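One protein chain omitted, others in place.
Order of writing sets the labels: A, B and C. Residues in every chain begin at 1.
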Amino acid sequence: MSKALTAAQAPGTTPQGGAGPRADRNQVWRRLRADRSAIAALAVVALLVLTAAAAPLVAALEGQDPTTYHNALIDSATGGVPIGPFGGASAVHWLGVEPGTGRDVLARLVYGAQISLSVSLGATVVQIALGVLIGLAAGLGNRLADTVISRSMDLVIAFPSLVFAVALMAVVPSGFPRPLLLMLVIGVLGWGQTARIVRGQVLTLRGLDYVSAARLAGSRRWRVARREILPALAAPVITYGVLQLPLNVAQEAGLSFLGVGVRPPTPSWGQMLSSATNWFQADPAYVLLPAVLLFVTVLAFTVLGEGVRTALDPRAESRLRAGIERRRKKTDAQEVPA
Amino acid sequence: MIRFLLRRTVSTAAVLLVMSAVVYLVFYAAPHDPAVLVCGKGCDGTRLAVVRHKLGTDLPVWEQYGNFLRGLVAGRTFDSGNDVTRCAAPCLGYSFQTDQPVLQMITQRIPVDLSLTLGAMVIWLLLGVGTGLLSALRRGRLVERALTTLTLAGMATPVFLVGLLVLMLFCASLQWMPFPTYTAFTDDPAQWAANLVLPWFSLALVISAAYARMTRSSLLETLAEDHIRTNRAYGLSERRIVLGHALRGALVPVLTMLAIDVGQILGGAMLTESVFGFDGLGRLLVTSVNQIDLPVVVGATLFAGFFVVIANAAADLLYALADPRVSLA
Amino acid sequence: AGGSTSSSAPAAFDPNACQGGTLTVLNHRGQGNFDPAELYTSGGGKVPTLVFRTLTTRNHTTDGPDSAKVVPDLATDTGEPNQDATVWTYHLKPGVKFEDGTPIRSADVKYGLERSFAPELPGGPPYLRDWLVGGEAYQGPYKGGELASIETPDDSTIVFKLRKPEGDFPFLATATQFAPVPKDKDTGTAYQKHPVSSGPYKVVSNDGGKSIQLDRNPNWSRAVDDQRLACPDRIVVTSGLDQSVINQRLAAGTGDDARAVTTDTNVDASVLAKLNGDAALKKRVVTGYFGETQYLAFNPKVKPFDDARVRQAISYAIDRESVVNAVGGTAVAKPATTFLPDQPAFGYTPYDYFPAGQSGDPAKAKELLAQAGYPNGLTITLDHSTVTGDGSGPEVAAAVQQALGKAGITVKLEGTADDDYQTKYQKPATEPGLFVASWGADWPSGGPFLAPIFDGRQILADGGNYNSAQLNDPQVNAEIDAANKITDPAKAAQAWGRLDAELGKQAYTVPLFHPIYKRLYGTGVKNAYVSQWNGLYDLSRISVK
Partner (left out) sequence: MTDRQKLVEVTDLRVRFASESGPVTAVDGLSFGLGAGESLGLVGESGSGKSTVAFTLLGLHRGSGAEVTGTVRVDGTDVLAAAENELRALRGARAAMVFQDPLSALDPYWAIGEQIAEVHRVHTGSSRAASRRRAVEVLDRVGIPDAARRAGAHPHEFSGGMRQRALIAMALACSPKLLIADEPTTALDVTVQAQILDLLHDLRTEHGMALLLVTHDLGVVAGNTDRVLVMRDGRAVERGPVAEILGTPRELYTRELLAAVPRLDGPRERPAGATGDILLSVTDLRRHYPAPARRSAAPGRRALLGGREELRAVDGVSLDIRRGETLGVVGESGSGKTTLGRLLVRLTQPTSGRIRFEGTDLAQASERRLQPFRRDLQMVFQDPVASLNPRRTIGDSIADPLRARGGPSGPQVRREVGELLERVGLRPDWYHRYPHELSGGQRQRVGIARALAPRPKLIVCDEPVSALDVSTQAQVVRLLSDLQGEFGLTLVFIAHDLAVVRQVSDRVAVMRHGKIVELGTADDVYAAPEHPYTRRLLAAVPVLDPAEADRRRAARAELRLPEKESALAS
């Protein structure tokens, strides 16, 4: 794979290629702090997470809960459209009520954030954990193991996961908590891409001298993986994970649309969005609210992800200024997925 | 090259084999009995047994799977009352719930997904790569911001929502165009395109953001390469450097992503198809999963997987073509 | 055949000048299998009745209460019963032909019926197997030879011998199983791709029931069919469309959509909201009723539903307003307290034994629960389907959950994908204790509404069971038998109404609502009036010219 090049490299250069830049936490944090948009995004994410965590508080502040029906607030004759402008928004129901039921929209949004964020975060964690473990196994295992695992990556990537999720939902006993199930299903069906990235990285890292040195030192394989390889994976994995997150939010929505999302009366953004599809014209506010929230979430995570990636990689911005830059060593191991 | 193709064929076959087995297992494990549904009201035990036999669900799962595999290589015959249906060699099975050979059901739907994918691909590439290019080179300009926001909004909004939104906007409210109904390209190319414009855009909008980001980071990476420095040192204009030298290298990773996306959408864009009422593989898959029409589920899953695997192989091939350093091994 | 001058039909409609054009049907669900043996439709179906003529049919020609009546179709009358209604004789009209011009004989009708017994062609209604002598064991013409209890003494006469008296036989004879099938054209399961038409249209293409194209059958004429007008030259059925899209397309009515209708999608809020301000649009909405009840079903074999007080408590606690709102409001659903639909043909007898008012009576419910030994409330599971918009889905379940919660009943919801859900509750072994169900009329009569649900002899152990209470009360069974004997629909209706009112006291079900059909049709559609049989405008009478 990677071969130490003969040419002299000046001391003091940052290590490149698979080794990645040193991810010194303080340094990363400092760079991140300098990135104003990333900080703003971080603030938004924090706000979202806080709001979700404090959902009961927010609802209590408004004096509402997400499940009580308010039949008086909707017009039954016209299909259950909230009475009043902007989805029936009022001093009592700040963001209006849900068409068809009259449940409080704000309460449902904040409670929904709990589900949507935890499912997508959890699923991302599952994806990353599985992806890293499996990718490591493929990258460090022998030829046979690598082949078998790589093919299963193909398999997982090739599977029409949404439908498979639908089928899987039917198999799992009903007592199983739904959000956890959603998290697992999205996670278990989505590790392929991460594993592929990790495998490529591991193959590069494996050839690095310091990994060889650890082997020479007599360290066992697992120890080598843990101490030498795993830390170097942090940057690409964190970066990828942050980018994966919004996709998982959308996945949850897709599953709701297909009827296998969270169970009623539990709200989630996906559930709200999929039930909102019939209310475009009659009650645009009901569509707009979760959509905007989802957009803000995705935007925040995307910007944050971009920021983290830049912060983890000191070259990213300075490399733009391609003018004077030290000769870089490139490990020529850009993995072609086989 | 030949070796590459051979190896790929073998591994594709293996992947698909495992895939079909997994589908059989999952559906077998699920607590449902399609026979009861097919049989309808007031179905007694003996009738149910006959229906089960007809559906082939009376056999143990490995036998069902074995029959399926045998059918793939040797073809099968199905008893349909007073008729015997012969399903020739690559026999993906027979859907008794719709009384159609699975292969035929699938091949009928492929043009839909093909049309959907190809058009959408062109748009998302233009939109995504264009946005990425702008955001790498003209960061902060108005156009760039607008496009980036648009693609991000697209990514943040589930496709079923985007689809319905454009339908309501362009077809219902503004009435700029009729509601799309799928018309085969061979019937009327103009109609085909007109009907597909909205699905194309909805799908493309949802996907472009990823391309924008990929293009951007890849372009920045390439622009930092030493050979770009050479270009600068030799007095080439920035335009020439970007379009002539940087973009090509930058698009190589985009290619891999493209392959997976194209493969996946070819295998069925179920949400988009649902919203626009197009009968593609995705809808076939959803319907058959809901109806527990196992032969169709297996067949459609296999095709979906097949497209991804093939697209991946194609990507590697293109990769080798695009990058002179890479040779197929 | 003059048709009625219904309020919703434009005054200028002239049946003699209505022919031509293409009618588009925009649907959500697919038509499904198009084999007359496998279809399960009421009154000959909406689309099938265009292709299959049956011995009798629903009255197509009017929209009043008369439209819930049976009229002869291929036969000369609605059937001649013997004394105790166990033998029914029909004569075919002269001059009726298949699409290929061959005359329709009584043997073709018999063969069509025999096919429906073949397990290879499942899906049809169960009545024939139950009613005809030897029906339960007969395996269809492919394996079982002929069925002796259907006799064809000559080419135009057909005689049915029943095991027991069935006054409703003329109603059953509207089912597509009574459509003639020429034996030499039968291709088994493949027949559905091109069934031989006896009606005004023939099948030109049929993609697994998803999109169907029907063209005029040259061998059909109004001279031998007084029920159908068959105005359009062509009918195209497109299904698989999103329901809100269907409504938007019909409302916008651009291009071909002007000449479009839907047979399965109610108007939604976006249309309802516009109706008051838009008279032209309002005119294009028709309202009808199909005999159908959405209800909560109890399985008394499961605790605590064995206790009538618990069932009653739940009946008291129910909030019908929330349920109705959840399915689309008062425009499309009417709160129900009786199991029988609120139409005279069914024998509707009003009652409300556990008055819950508009939004439930939690106090009374709590009281009953306390009596039953649950002073602190209890936790139960409610099963429902995961399909939204069809009345058994999560939105109804959640509304029930919310209402029962007020009475101290904690409801856990258990959603199952639609088909799995049906499989689950239709099998006594897997039947949940409480679930959302619905029952629709096979024909407008109390018999097919009450018997499958309460007749102890119709408990089916292997699946397809609808007697969810698994009630096997000899007295109820006897009353069902007695009512079945009555051949006068009016008298029969009274008997069924009585039975329903009696059964209601047991609280084996909690009726939730009766659906209302509110359908939009395109601007270019004429003569769209509603039948009380199936609550919908009749495709065989509509004109697009």
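Going forward, a residue touches a chain if its C-beta (ideal position, glycine included) is under 8 Å from a C-beta of that chain, and two chains touch if they have at least 3 such contacts.
Treat the numbers as computed from the prediction; the structure is a model and nothing was measured.
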Any idea which chains on screen the missing one touches?
A, B
Touch with the omitted chain, as defined above, among B:D44, B:D58 or B:D323
B:D323
Could you tell me which of B:T57, B:S135, B:N231 or B:S288 touches the chain that is not displayed?
B:N231
From the listed residues A:I115, A:L208, A:L245 or A:V262, report the one that touches the chain absent from this view.
A:L208
Where does subunit B touch the missing chain, residue by residue?
1-4, 225-227, 229-237, 240, 244-245, 248-249, 322-329
Counting contacts across the full complex, list the positions on subunit A that touch the omitted chain.
3-15, 19-23, 27, 208-210, 212-221, 227-228, 231-232, 314, 318, 321-325, 327-330, 332, 336
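One rule holds in what follows: only the chains that are shown with their structure count from here on.
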Sequence positions of subunit C contacting 2 or more other chains:
242, 244, 417, 420
Counting only residues that touch at least 2 other chains, which ones in subunit A make the list?
166, 170, 277, 280-281
Mind pulling up the subunit A residues that touch subunit C in the complex?
67-69, 71, 74-81, 99-102, 166, 169-170, 174, 259-260, 263-265, 275, 277-283
For the complex, which residues does subunit A have touching subunit B?
151-152, 154-155, 157-160, 162-164, 166-168, 170-171, 243, 246, 250, 253-254, 257-258, 270, 273-274, 276-277, 280-281, 287, 291, 294-295, 297-299, 302, 306, 309, 315-316, 319-320, 322-323, 325, 327-328, 336-338
Flag every residue of subunit C that touches subunit B in the complex, lowest number first.
33, 40, 118-127, 129-130, 136, 139-142, 186-190, 192-193, 207-211, 238, 240-242, 244-245, 248-249, 251-252, 254-257, 417-420, 422-424, 426-427, 430, 452, 458, 460-464, 466
